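Note that one protein chain is taken out, while the other chains of the complex remain in position.
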Amino acid sequence: MIKVENIVKRFGGLTAVDGCTLEVPAGSITAVIGPNGAGKTTLFSIIAGFLKPNEGRVLMDGEDITGMSPPQLFRKGLVRTFQIPHELPRMTVLENLMLVPEAQSGERLLSAWLSPGRVRREEREIRARAEEVLAFLSLYELRHELAGRLSGGQKKLLELGRTMMTEPRVVLLDEPAAGVNRTLLGKLTAAIRQLNEERGYTFVVIEHDMDMIAELCHPVIVMAQGKVLAEGSMDEIRRDPEVLEAYLGGAHA
Amino acid sequence: MDALLSYAVFFVSIAGIYAILSLALNVQWGLTGLFNIGIVAFVAVGAYTSVLLTVEPSATFDGGLGLPLPVGFVGAMVTSAVLAFFVGLITLNLRADYLAIATIGIAEIVRLFLKNEEWLTNGVRGVGGVPRPFAELGQVWMPVAQMLLVLVLLAVVFFLIERARRAPWGRVLRAIRENELTVLASGKTVKAFRLQAFVLGSAIMGLAGALWAHFVGFVSPEAFEPLQTTFLVWVMLIAGGSGNTKGAVLGAFIIWAIWSGSQFATDLLPPEMVTQAGALRMGLIGLLLVLVLLFRNEGLLSESDQRRGDLAREAREERRAG
Partner (left out) sequence: MAELLQLVVFGLVLGSILTLGAIGLSLTYGILKFAHFAHGDFMTLGAYFALSLVAMAHLPILLSIPIAALATILVALVADRLIYRRLRRTRPVILLIASVGVALILRSAVQIIWGPNVQVYSPGIQLPYVIPFGDGAIRIKPDHLIIMGGALILVSALHVFLQYTRVGKAMRAMSDNPDLARVTGIDTEKIVLWTWGIGIFLAAVGGIFAGMDAQLHPVVGWRLLLPVFAAAILGGIGRPYGAIAGGMTIGLAQELSTLVIDPSYKPAVSFAIMVLVLIFRPRGIFAGRST
């Protein structure tokens, strides 16, 4: 589905991603784990088109997508969430979601002016869909609240909600569980599995919550210092001495 | 006509033109977060375009085509829009503060151009004899008809902007203002929307410039100074409520009342102080700006007021539909 080949990304003197190569199988829930500073989020940003790599390329279904803009990739069905929630603080929760669907005719000025009836019909549909997603995420009661007033965990759910407003093929989730309480976490895990099994979304998840990964993800890819260190099932990874070294070494440094 | 009444007509006409400017800035700043402090450039370009299209040909400069007024108005919007398009193309990906300084630069270049290209603009001497709309109605009714023209155009602009704001188009703009990355991650081409907002706002500024020129009957490079044309509009929008369409109009009328009131006040000054009146009023504008930011930075009608209004209206519509 997604193939990353020899990606290198440097920021000034610092090499964040250093020749990373990995593959995300279609229909999988692939985890990317690793100590802080391993280059996971940078890699995500490169795959989703928010950063351009210095070297290497990214393929999606065999097509070279390196350097495409985020909107282009969005149209190809590749969406991402952000580690730090990027909600639209002074807009309502509902508006945050209603923004997302593509090809809304009301996004064109002329249609907005000349065919308000059609725009209103579309809006009703989009709104119904957004309310469905919010109900699913237990955020329905908060739909008219400003997104900036949500708690950290609720903002995380809103991030996930945004990806549910389209029919994506690949979803990149950057630490979806961080700051989410236990009850919601169960819901979140179930949601991801359901979307994966029933609608066939492929997920790539950066996560530190090992329980969640063990329950949900296969394969697991371990990154350290900008490179892929190991790959396999969670059990294999747990036994890998190199992985232990990377985590413990990271902790001591 | 009674002097007071004719002053009222004059007041409403000018305030109405400012309200159009304030609405235009609301599209750029209020909705999209584009920091344009070169409003004067688009107003001056609009004014000059319309004037040069509509005045009678002259021996001293090449402008002057003697075309009908509506052509002038449309021409004004088109020229300002084209200027905005090219300015936008190079500057709209910049951060707000860089865009701000870039628009100051554009204003400076437009001023230099109007001053130096005498073959086209008659240079510092300016252009007189600008045709006035409804001149055939005579001294008494012409100003009234002009006021109505301003109010009708204000209503049209208000209606169009308000409808666009409520539509998904306006939602994307506000989202861009809030967080550009989120909008990118939602698959929208941020730059195209920014450009639309910038061009639309600037075209409306051009229209306001044309209205003003035909109302006053004379244009010169000195007539367009940043203080009255750029900063006054900013104070109007911020005081009225940035992001709130009604607030933009309300702010224009209130601040214009204060501004023209300050003229009466400075007229009462002793003669040796009169030359300083302009300076005092400039200070007043600065002070108003700072005071609004310090004590009521959402403005008189805030954006959240508007949101509550929108929600209430949606609920009404739902009840009617359901």
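Labels for the chains are A and B, by order of writing; each one numbers its residues from 1.
Rule of thumb we're sticking to: a residue touches a chain if its C-beta (ideal position, glycine included) is under 8 Å from a C-beta of that chain, and two chains touch if they have at least 3 such contacts.
What you see is a predicted model; the values in this text were computed from it and never measured.
Undergrad: Of B:Tyr18, B:Phe42, B:Phe215 or B:Trp234, which one is in contact with the hidden chain?
TA: Only one listed residue reaches the unshown chain, and that is B:Trp234.
Undergrad: Just to verify: which one of B:Ala59, B:Ile90 or B:Leu268 makes contact with the chain not shown?
TA: Answering carefully, the residue with contact to the hidden chain is B:Ile90.
Undergrad: Of the residues B:Leu21, B:Val51, B:Ala102 or B:Met236, which one touches the chain left out of the display?
TA: Final answer for the missing-chain contact: B:Ala102.
Undergrad: From the list B:Val82, B:Met282 or B:Leu300, which touches the chain that is not on show?
TA: B:Met282
Undergrad: Could you pull out which residues of chain B are in touch with the chain that's been left out?
TA: 33, 35, 37, 90-91, 94, 96-98, 100-102, 104-106, 108-109, 112, 115-116, 227, 231, 234, 238, 275-276, 278-290, 293-294, 297
Throughout what follows, only the chains that are shown with their structure count from here on.
Undergrad: Express in whole angstrom the distance between the two chain centres, defined as the mean CA positions of chain A and chain B.
TA: 42
Undergrad: In the complex formed with chain B, which residues of chain A make contact?
TA: So the residues of chain A touching chain B come out as 48, 50, 69-71, 74-75, 79-82, 86-92, 95, 98-100, 102, 104, 106-109, 111-113, 116, 119, 122-124, 144, 146, 162, 166.
Undergrad: Spell out the part of chain B that touches chain A in their complex, as residue ranges.
TA: Answer in residue numbers: 160, 163-164, 167-172, 174-175, 178-179, 181-189, 196, 200, 303-304, 307, 311, 321.
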